[in-house]
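Encoded as structure tokens, here's the structure I'll be asking about.
Here the complex is missing a single protein chain, while all its other protein chains stay put.
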Amino acid sequence: MREISRTPSKDMAYFILKRLCVTFLVIAVTSVVAFLLVHLSGDPAAAMAGEGATESDIAAVRQLYGFDRPLIVQYFDWIGRVLQGEFGRSYYLRMDVSDILAEHMPVTATLGVLALSFAMLLSIPLGVLAALNPNTLIDRIALWLAVAGQALPSFVFALGLMYLFGVYFRLLPISGGATWAHFIMPAVALGYYATPAIMRLTRSGMMDVLQSDHVRTARAYGLAPWRVVIRHGLRHAIIPVVSLAAVQLGFMLGGSIVIETIFSLKGLGYLAWESIQRADIEVIQAILLVIATTYAFLTLFADLLNAALDPRIRMS
Amino acid sequence: MKVKSVLWAASLAVLAASPALAGKDNDTLVWSTSTEMDTPDLYYGNQREALINAYAQCDSLLHRDPKTNEYLPLLATSWKWLDDTTLEMELRKGVKFHDGTDFDAQDVADTLNHLAAPDSDMKIRVVVDWIKNVEVVDTHKIRIHSKAPTPAAFEYLSGTSPIYPSGHYQKAPEVPGADGKTRRDWGAVLPVCTGPYKIEDYQPGQSLTLVKNPDYFDGSPKGKPTIGKIVYRTIKDTETQVAELVTGGVDWIWGVPPENADMLNTMPNITVVSAPTMRMSFLALDAAGRTGKNPLTDVRVRRAIAHAIDREAIAKNLVGEGAAVQKSLCVPVQFGCETDVTQYDYNPEKAKQLLAEAGYPNGFGVQFYAYRDRPYSEAVINYLRAVGINAELQFLQWRALRPLIVDNKTPIAHLTFGSNGMLDASASTGHYFQFSPDDYARDEEVRGWLAKAEGTMDPTIRKELYSKALKKIADQAYYLPLFIYGRTYAFTSDLDYPLTDDEMAHFYMAKWK
Partner (left out) sequence: MTVAADSAVPAIDRSMSPGRVALRRALRHGSFWVGGSILLAITIVAVLAPVLTHYDPAAQNLTQRFLPPIWAEKGSWDHILGTDNLGRDYLARLLYGARISLVIGLFTVLISGLIGTTLGVAAGYWGGWVDLVINFVVTIRLTLPVVLVALVVVALVGSSLSLMIIVIGLLLWDRFAIVVRSATQQVAQREYIISARAIGSSTARILIKEVLPNITGPLIVVASIEFAHAILLEAALSFLGLGVQPPEVSWGLMVAEAKAQLLFRPWMVAIPGAALVALIFAINLVGDAIRDVTTPEGRA
């Protein structure tokens, strides 16, 4: 503790630098894992050549795409191209992977943001409500409402929504992503899964704040409860929630496969599943890398946010 | 680098105009399947969806009538074999491509010669590998020189060989290949054809829009197109497809499970029908012992397996309307398909008896590989279990299964084969019994017969040889034919849809009621 020259901003700078290094290292290792996963799993040439193909058809494909080279060579070939901004080409869709990603990413991003917004709109009020009435029936019900969303497999929930609001009531469009209305059911189906975590965190954060001296004093002075909640409570409680939300967004990127498949939303999750099935190597690798990078940066953002609020974290 | 395009695509994707409205009122037929088309060019993509599209958009030299299976003149008006390896064809005059250029002999030669070249990269080489070269005799006459006598030539020239304009493939982009080299992506060129419909829009992996070609030539066996627009959309989930069909977002789907077909049919705005197909489902057994020492090398064990399975029940109850028990390793409509072969009736007692005779009174354990239609495989496995054969299901994707097959690892594999739509027994027998990696029987005698049958043009001799081969295959129970798939089609009741037995959708012949 003799570091007289330490200042808060220096701490912060050092912290950011350290975290950035780790983030890049994480992305690098993830790229290797993603590459291995994809290449050690079955024969890509066989998938590309298709079902009715003969052995020579397959061998021709293997040669054409260079699958007969050693894995290390193939890996560095890929990484080299990625660093130059070249993600390769989808052999199946006959498009540049960057173009395909540009088409599919906005869909998933939109879905993720809408889903998260829905989750927060639902869970934050529930969390606040529960925090204001701890250990009462209201508290239990709020918790159960939040948990109910995680109890059913997502595809059942999604299909149920679709049949109810799409087929039976004819209120919402069923598949595709052409308009905002097309995203409503998918967003609800996807967002509902984040509800319990966000709700619980809001609840505990609010309870912490409500018991702090600061708030107790405000209440003792006779400030209306609502005022207290919003001005003092929510403001403080919200920040860990925001960082958790950033992390959840990252999860959604990977977890949207089922929802996108059911609602025929051509996003990254759907693309990833299709690409796995037809061994579209370049696409799968690119997607895993993009998801990993996005997630890594989202967690970095979350960490930085936490560090900005809690000085102790910076020094660890 | 691509940030701008990302943002651009983002706004377009989310705020774009609503999709094509379907149905009679919009004169637009929207059809949907679960598989994304990889390219509309039939030579470079072997999806059934591409085939359906190609029939509507493109013309080949011949047209095989879906009802009578006759070969009719399409882009070729007459033909004759000059000798065993030379086919001379007269071409139709007055036909234009969708881009306005005239159709002539040079187009045929350029298209087929490009594909027949060994480095053309095309997907199913068997369609063009028989061609040595195509010679232009005059503006509307060509000669096709084959490498050897090719009895199935007409099969190859009808439907699955669309003709493109000269220089069509020169538009192919150069794309990165392995090791910094580049290659031409021939399949990336959007087809330009002469058919009843032309392409209006293609979104890879999403949709393909065809519009009526008002200048389609008279006298075509395909008739004249009536429906204004045909739109293809990929909807992966089958329940979503049904939901869209019921609410009118989509006009045609297929693959409705038989147990739901009746209920769907009761809806007034939907019609559900079934038809047989050419796709066979069968068990490949390791008679040759490629996986090592195993019970299946004994013909009694193979016959036992045949007797253990109630094919009738599977076909009738599980696969449903349109399906049929398969008698021989070919489809009855194929030339040379001998169906008068040994049949194994459903007799579990006999199966157990045969197993005991072969030395397995308590059955045995075995790995059972499959890659599609899991309930069918499960049903088969349950029958095997009932006679003591403990089959463990290994359900994999095709690309994981294929290397195992090649690598001598699959004692029992539940496979399907569509024969690429070919009406010739050489399709399945050639693929599975000529000592290729797919051949787990490895019978020299059978191979000999098949090779001879493929090398002669005489139909009588060919029939005889195929009959011998198929009879032996059945007798030795090398591969067990199970059933021939049926297909269920569900579409809006406004559509007058031409139902056919070839697992194809001939939308160009459809009209609104």
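Note that the chains take the letters A and B in the order they are written out, and that residue 1 is the start of every chain.
The working rule: a residue touches a chain if its C-beta (ideal position, glycine included) is under 8 Å from a C-beta of that chain, and two chains touch if they have at least 3 such contacts.
What you see is a predicted model; the values in this text were computed from it and never measured.
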Shown chains that the omitted chain touches within the full complex
A, B
Which of B:304, B:381, B:405 or B:427 contacts the chain that the document leaves out
B:381
Touch criterion as defined above, residue of B:21, B:263 or B:451 at the omitted chain:
B:263
From the list B:135, B:239 or B:321, which touches the chain that is not on show?
B:239
What does the interface between subunit A and the hidden chain look like in terms of residue numbers?
22, 25-27, 29-30, 33-34, 37-38, 41-42, 134-135, 140, 143-144, 147-148, 150-156, 159-160, 163, 167, 196, 200-201, 203-205, 207-208, 250-251, 253-255, 257-258, 269, 272-273, 276-277, 284, 287-288, 291-292, 295-296, 299
At which residues does subunit B meet the chain that is not included here?
238-239, 242-243, 257, 259-260, 263-264, 310, 313-314, 317-318, 374-375, 378-379, 381-382, 385, 393-397, 400
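Just so it is clear, only the chains that are shown with their structure count from here on.
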Within the complex, subunit B is touched by subunit A residues 41-44, 46-47, 49-58, 60, 64-66, 69, 77, 81, 85-86, 88-89, 92-95, 98-103, 105-107, 109-110, 159, 162-163, 166-167, 170, 173-180, 183, 261-264, 266, 270, 274, 277-279
Help me check something: in the complex, which residues belonging to subunit B touch subunit A?
1-2, 5-6, 8-10, 13-19, 36, 38-39, 46, 121, 123-126, 175-180, 183, 185, 187-188, 204-206, 233-237, 239-240, 243-244, 246-247, 249, 397-400, 402-403, 406, 417-418, 420, 431, 436-437
